[in-house]
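What follows is a short report on a single structure.
Only a single protein chain was left out; the remaining protein chains are all shown in position.
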Amino acid sequence: PVASIDSSPISTDGATSLSKSPLARALAEFAGTFLICFAIYTVSTYGTVLYGINILLIAVLTGAAYAAATAVFSRFSGAHFNPAVTLAAVLTSRISWLDALLYLVAQVLGGIAAGAVAIAILPTTETVTAKAWLTYTINGFDTTSLSYLANSTLQQAGLSFGSTMAIVVEVVMSLLVVAAAIVTMREDGSALPNRTTAIGFAYGVAVAVAYPITGAGLNPVRSTGIALFAQGKGLTVEPLSQLWLFWICPLLAGAVVALVMLLSSTFSEMIAKNAM
Amino acid sequence: PVASIDSSPISTDGATSLSKSPLARALAEFAGTFLICFAIYTVSTYGTVLYGINILLIAVLTGAAYAAATAVFSRFSGAHFNPAVTLAAVLTSRISWLDALLYLVAQVLGGIAAGAVAIAILPTTETVTAKAWLTYTINGFDTTSLSYLANSTLQQAGLSFGSTMAIVVEVVMSLLVVAAAIVTMREDGSALPNRTTAIGFAYGVAVAVAYPITGAGLNPVRSTGIALFAQGKGLTVEPLSQLWLFWICPLLAGAVVALVMLLSSTFSEMIAKNAM
Amino acid sequence: PVASIDSSPISTDGATSLSKSPLARALAEFAGTFLICFAIYTVSTYGTVLYGINILLIAVLTGAAYAAATAVFSRFSGAHFNPAVTLAAVLTSRISWLDALLYLVAQVLGGIAAGAVAIAILPTTETVTAKAWLTYTINGFDTTSLSYLANSTLQQAGLSFGSTMAIVVEVVMSLLVVAAAIVTMREDGSALPNRTTAIGFAYGVAVAVAYPITGAGLNPVRSTGIALFAQGKGLTVEPLSQLWLFWICPLLAGAVVALVMLLSSTFSEMIAKNAM
Partner (left out) sequence: PVASIDSSPISTDGATSLSKSPLARALAEFAGTFLICFAIYTVSTYGTVLYGINILLIAVLTGAAYAAATAVFSRFSGAHFNPAVTLAAVLTSRISWLDALLYLVAQVLGGIAAGAVAIAILPTTETVTAKAWLTYTINGFDTTSLSYLANSTLQQAGLSFGSTMAIVVEVVMSLLVVAAAIVTMREDGSALPNRTTAIGFAYGVAVAVAYPITGAGLNPVRSTGIALFAQGKGLTVEPLSQLWLFWICPLLAGAVVALVMLLSSTFSEMIAKNAM
């Protein structure tokens, strides 16, 4: 089935290949990642602090943000916006290693820019501090798991959502997200027509599952962009100390998806040869 | 109209036939069913216990989970994920009986694996027991109907949602779900381009209707995967004792959809002949 | 632009014409209307009484129900499910008058069957009466406007949502719904590929706007199917006495959409001739 991707029809947006300019590709990754992270950071700060935790809002918002950015930028860069997707794409030869590095840098800068702008515009006073805004937007586990923080009954019962649970949830849901991104990407890195909706559904589901436990990372850049600015703001645990988990889990998922795609491709070719 | 399916255009993902490897098809069914069930089990355990019953969240999550898994796996296995869909597919000759058996085993194992992982990661203490987590995720009726359990007024009024109501709701909504899956499947078992969204809408509607009554089965594997692990955990009624209803209703719906498709196909051919 | 519809590409489901059997077309209209109405009636009875009025749930559910039924049945009957759509289709020569009559009968029977089944399965006691279940599922205005019924402050303030407001809301939103249905229908009555999502979006918006005022009719059959069974159940106003509004408004919208389409078509042809 992988081999048949090359013969796939023209994309709905009429583009069958990425932008030929590396600068355009990098800018698309930067801008898309910025928009996605900015949307997540704002809705999970003031949208959550003022109106209450709303899993469905965060899930739909995140799925729609990735989908909208995919619709806008896929013709330019293929719309990765996530180092785990870029890892899987480079391992399956959809993009070059040089492009992978370029995309990674653009994504990280996009996430950091979003964090910087979000922090800059949030008003604070002595009673409404940065900590108050940031509690539900960072990715964490154990005593910084979103449900633990929000639920005094769980705290008294001594129940928390530790690193094992966080790893399982982040890895399993990142598998869905990366698989949706890779299966809808042609071998030349361009997007198939069903990519926008597939991405939207996958991130929406993944956030609904992961948000109550970890705040829903699923993308190292989304976790990093806000952790940098939440560091030293008096949160229960410094977010950078837990950041490792939100890099390792999605990247592991990216590697696994790439491995399965490569095995499946090799296997298909073997069957095709035997059939001849 | 059924006869015209063969002439349908190339799929949006460029794949016009399933994976030629039975192993790949089985793994796709296993992985897709695992991801769907894992998403449902987690959101209807901690997502519901900690944040309250939210019909729209469960409905959107379930629809999006089936849709995302369909987008990812349809090129490999045709994306059944439900024995009722597999039954309708084999009865309408879209897949072979051998494949049907293979799919069934893969789906059951996927559901059980999802239940095992979900149970394994849920933290428990003496006050927060497995029973507390599992109440709103099992499929049941009568005194284990979700609305009965959640509503002390109903309990005092002696009002419950019995097996007749459960059967009507499960059969009618399974008809919609299986019809959406079969109508968007080519005669060779591969997916038509509109399959992802059709599946998402159908499961979303079906869950919104069925969840308050039965917890929304609609898929024997989704019911079985969690019932096995909720057995003997002190629930009001042991879930395995009510599991029969959640196998019979969807499979009945699958058989009815297949019958209607076959009659419609035969009828179309008769009209076509008479027209000549 | 209307003239160019004939040259439109093959549908995503591979069907370019409706079922040739009148029986199949009628059964498709009956089954689709039944499923849509059953979903609306159940979620706006027990889903609303037990879990509270939720505009977004009803809007998303209704949009998804029409979309799912459209995905399933469009290749058979063109997926009208609404006499207002059928009126616009027959006035713009998309279907014959005989088919329009057939569709109308099938739709009315589908709505009534859905009402009958919904009423039959709802459990009642002396304290939880049929009236309790039905309050938020009938279509009404003035003192049976949903918001008036649900809001004692409005009642004390002497404020209600009368027939003028109901007419404006129902006509304007029916215009959107019927326009979405007709613009995505080819001149031979078959569905264009974007029909499913267009229908889903249009009904979703229309319900979000109309539900707080009238309970969201938008379709005479949806209003009739439940009004027949809610008659004589002790509701504030007998629903059949207000049913006229929910037939006239959508049908008026259907006629207006047809008129605009015909004028637009005539106008386009005139311009095309002058250009020659």
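As written, the chains take the letters A, B and C, and residue 1 is the first residue of each chain.
In the analysis below, a residue touches a chain if its C-beta (ideal position, glycine included) is under 8 Å from a C-beta of that chain, and two chains touch if they have at least 3 such contacts.
Given the structure is predicted, the values throughout are model-derived calculations rather than measurements.
Chemist: Can you list the shown chains that the hidden chain touches?
Modeler: Visible chains that the missing one touches: A, C.
Chemist: Which one touches the absent chain: A:A68, A:A157 or A:L262?
Modeler: Hidden-chain contact among the options goes to A:A68.
Chemist: Out of A:V117, A:A130, A:I167 or A:I248, point to the residue that touches the absent chain in the complete complex.
Modeler: Touching the chain that is not displayed is residue A:V117.
Chemist: Which one, A:L35, A:L102 or A:I138, makes contact with the chain that was left out?
Modeler: A:L35
Chemist: Given the full complex, what residues of chain C touch the hidden partner chain?
Modeler: Where chain C meets the chain not shown: residues 1, 4-9, 12, 53, 55-56, 59-60, 63, 147, 150-151, 154, 157-162, 164-165, 168-169, 172, 175-176, 179-180, 183-184, 186, 192-194, 197-198, 201-202, 204-205, 208-209, 212-213, 264, 267-268, 271-272, 275.
Chemist: I need the residue numbers on chain A that touch the omitted chain, in ascending order.
Modeler: Given the touch definition above, chain A has residues 10, 12-16, 18-21, 23-24, 35, 38-39, 42-43, 46-47, 50-51, 54, 56-57, 60-61, 64-65, 67-69, 71-72, 75-76, 117, 121, 123-125, 127-128, 193, 196-197, 200 touching the missing chain.
Here is the rule we use: only the chains that are shown with their structure count from here on.
Chemist: Would you identify the chain whose C-alpha centroid lies closest to the centroid of all protein C-alpha atoms displayed?
Modeler: Central chain: B.
Chemist: Between 0 and 180 degrees, and as a multiple of 5, what angle does the rotation take that fits chain A onto chain B by Cα atoms?
Modeler: In degrees, rounded to 5: 90.
Chemist: Quick one: report the Å distance separating chain A from chain B, using the average Cα coordinate of each chain.
Modeler: One centre to the other, that is 27 Å.
Chemist: Which whole number of Å gives the spacing of the CA centres of chain A and chain C?
Modeler: Once rounded, the distance between the two centres reads 39 Å.
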